[in-house]
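Here the structure comes first, spelled out in structure tokens, and everything after it is commentary.
For this depiction, one protein chain was excluded, whereas all remaining protein chains were kept in their positions.
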Amino acid sequence: MSSTSIFLQIIFNGAMLGIQYSLIAVGFSLFFGVLDVINFAHGDIFMLGAFVSLTLINVTGLLNTSGATYVFLLILVIILSMIIVGGLGVFFERIVVKPVSKGPTLMSLVATLGLGIAIREAVRLFYPRGSETKRFPELLVKLFPGKEAIEFKGIILRYDNLLILAVGIIVVILLALYINKTKMGLTIRAVAQDAEAASMMGVNKNLIIDVTFFIGSALAALAGFMNGLYYNSIIFDMGAMAGIVGFSAAVIGGLGNIYGAIVGGFLFAMVESLSAALIPRGSEFMTVIAFAVVILFLVFRPSGILGERAYERV
Amino acid sequence: MKGPLRLVGLGIIILLVFSPLLVFNYGCKPKEEEKKVVKIGFIGPLTGKYSKMGIGGLNSFKLAVMQQNNSGKNKYIYEVVPFDDECVPQKGVEVATKCCSDPEIVAAATHYCSMVAISCVDVYHKFGLPAIVWGAVLPDITYGNDYKEVSRVNGTQVEQNEFNAHLMVDELGFKKFCIIHDTTDYGRGHLKYFLKALKKRGIEPLSIDGITIGQKDFTTILTKIKALKPEVVYFGGLTAEGALIKSQMDKLGVKAQFLGTSGIKSDDFNTSLGEHAEGTICMLDGAPIEKMPGGLEFKKAYEEAGFKEPYEAYGPFAYCAANIIIKAVEKVGPDREKLVEEIDKTDTEDIIGRIHFNEYGQNDVPLVTAYVSQDGQWVPWEDSLYAKGERELPGFAYREGREWVNPYQGP
Partner (left out) sequence: MKKESKFLDYIKIILVEIVAFFLFLFFLKIESIWIVIAAILLAILIYFLSKIYKEKFRALIELFSRYQNFAIGVLFILLIIYPFISPLIITHSTYWMLILIQTGIYIMIALGLNFQLGSTGMMNLATAAFYGIGAYTAGLLALKLGWTALLTIPLGGLAAAFAGLLLVIPIYRTKGHYLALVTLAFGFMLVLAADNIEIIGGPQGLKNIPPVNIFGYNFLTEIGSLHFYTNYYYLVLAILGITIFIFARLFNSWIGLTSAYIRDDEPAAKGCGININLRKLLVFVFGNFFMGVAGAIYAHMIGFISPPNFQFAQSLLIVAIVIIGGMDNILGVIVAAILLVVFPEKLRVVTEYRIFLYGILLVVTLILRPRGILPFGPRKYDSSILKFARKGGS
């Protein structure tokens, strides 16, 4: 394989992973910004996204339809799962995250850790045959009858993967626009910067926190759905590592900084992809090499790539 | 506030006086029953990713014990004490210690995960508990030590991989292999013995790649393999990674035959891949259940017993382990030392056929069956439509440069 094609393959793989990591990392930054919490259950929200989508797919009988009905139902399933998991995110926030946010940030870390464990095990125990690896159907192939992939400079680009990537990027752009151009986005940023001042200006702090958790969880759910489509399999513990990576990505970018989270997610994925391709036995080590790069990064830019949103109060 | 204070004080005194009594007297032994109860342990992964294998083994074990107890022919009544090793070595050592330190447990059937089994053999030796392995295939578990306490009813990776190579090279004529293995001792074990078997036939693999447990993305390795154009991709590892590899192989368009070991012989492999599992070949020690001398009866009894979970690949072995233990206890009594001696001499017949423990405690009746995934089920090779020529293996089509049409018709 020519070096251009290897290079392109690396970029493409990195992008596919990166979009998923970014969506999760954004959640971490949002939650930290608005509530000063590190939510280690977020990875398991990602997992819930995948499982809820799978359930909806089966319940609506999506696989038996075709044509316009298919497309309609598909979009419905995605949006519905995002709403449901977004709602679950708010639910968990109300009963677990908010109560422990009053203490030091590290408390929230441990508490959400426990929450994550509980969610993971709950799926394993109570979802029908939860401990099994579940097949996630190749939903997007139906949209491209006949041809599955195009060949581009020596590498195979599957249409369904391209679609996943495209949707992900669109969502990320929409998110950025939302945070920056809408009133709600402005309010969220206000609460993130200084919750007390914001509430003095008439902002309903609790409502904003709910909205933030809803958005963060919905994004993670979308990432879970994408992950299912990409690997065609989901399992109850898929959220554990995803959460750690998402957290790392958010920190690299500067915890609390949405753009940073997105950059961090792609960066982490690119490093993984590069190491897997170029370093001998790199596939085994790719996550670890990415972590090493993270350490080096933090040594030279301790506040993250794009900087953390707050400065130390003296 | 003298009243409540008095009450609390009184309460404390009562608690204090009674607590030692409570502690010493609770759990008085019931009156002597007609038959003495003998406890035997069962250790396996009852939670976590491989819980299905563990529970399948446990159920089969329980079935054997139930049948023995109901037969009324025995001197003792047997009770199963299950332990969960979670497929984690440290946990395994802990529960092995717990099992061994219970004086009432006289023997145990142990482990599906090789990584756990290999760490626990020392524990059984330290405590002198006879332990029969029912599912772990790493050869070192029996061959790597001369502990009399440790024996095994199922086969090892040596026989599995020898048979693998025999089928693929000698019978089906494949020559170009790319090997993927997981980096645990289990995966490395498969690698070692498969390489040996290939070398015996004068074949060197085109590539060898290691992957870690829990890894999800194999696109880089598979891209590299695709460029090498092998006829067969061999995977030495377990279902979780195996299924992902096969799925990504198909997506990337790697046109080769997928070959696995007992690690992927599970229902999960087929259900999680659907039509993409079709045509995969794997191995399992022992004869297929229908061909086993007692296999059909076992199947029927298992279904009638109403277990929720399937008995999975190694259930029958756990079943036999139970029978071996019970037979030994009936002969020499519930004494660990005597049982170690007795079990070590095992040469008997059970549903899986003849069982003979060699000087390492390993059942050396070499029986391995190849299976092919056909319509969502693992079918023994000789019985399959592929062996009969009615369906074509993907490997055959690919090595002739043709496209392979998936004959999958649903489970």
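Per-chain numbering from 1; labels A and B assigned in written order.
The working rule: a contact is a pair of C-beta atoms (placed from the backbone, for glycine too) under 8 Å apart; a residue touches a chain by one contact, two chains touch by 3 or more.
What you see is a predicted model; the values in this text were computed from it and never measured.
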(message) If I consider the whole complex, including the chain that's not displayed, which of A:6, A:155, A:208 or A:255 touches that chain?
(response) A:255
(request) For the chain that's not shown, point to the residue among A:23, A:77, A:90 or A:115 touching it. (result) A:115
(message) For a quick check of understanding: of A:4, A:69 or A:105, which residue touches the chain that isn't displayed?
(response) A:105
(message) Looking at the full complex, which residue from B:79, B:102 or B:275 touches the chain that isn't shown here?
(response) B:102
(request) Would you indicate which residue among B:79, B:122, B:309 or B:392 is in contact with the undisplayed chain? (result) B:122
(message) Tell me which stretches of chain A touch the chain missing from the display.
(response) 38, 96, 99-100, 102-107, 109-111, 113-122, 125, 244, 247-248, 251-252, 255, 281, 284-285, 287-288, 291-292, 294-295, 298-299, 302-304, 312, 314
(request) Since one chain isn't shown, list which residues of chain B touch it in the complete complex. (result) 4-5, 8, 12, 15-16, 19-20, 22-24, 26-27, 46-47, 82, 84, 88-90, 93-94, 97-98, 101-104, 115, 118-119, 122, 183-185, 188, 212
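In the analysis below, only the chains that are shown with their structure count from here on.
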(request) Would you kindly tell me how far, in whole Å, the mean C-alpha position of chain B lies from that of chain A? (result) 36
(request) Mind listing the chain A positions that touch chain B in their complex? (result) 1, 9, 13, 17, 131-135, 156, 158, 231-233, 235, 237-238, 241, 272-273, 276-277, 281-284
(message) So in the complex, the part of chain B that touches chain A is made up of which residues?
(response) 47-49, 51-52, 183, 209-212, 214-221, 223, 227, 239-240, 243-244, 247-248, 251-253, 268, 271-274, 276
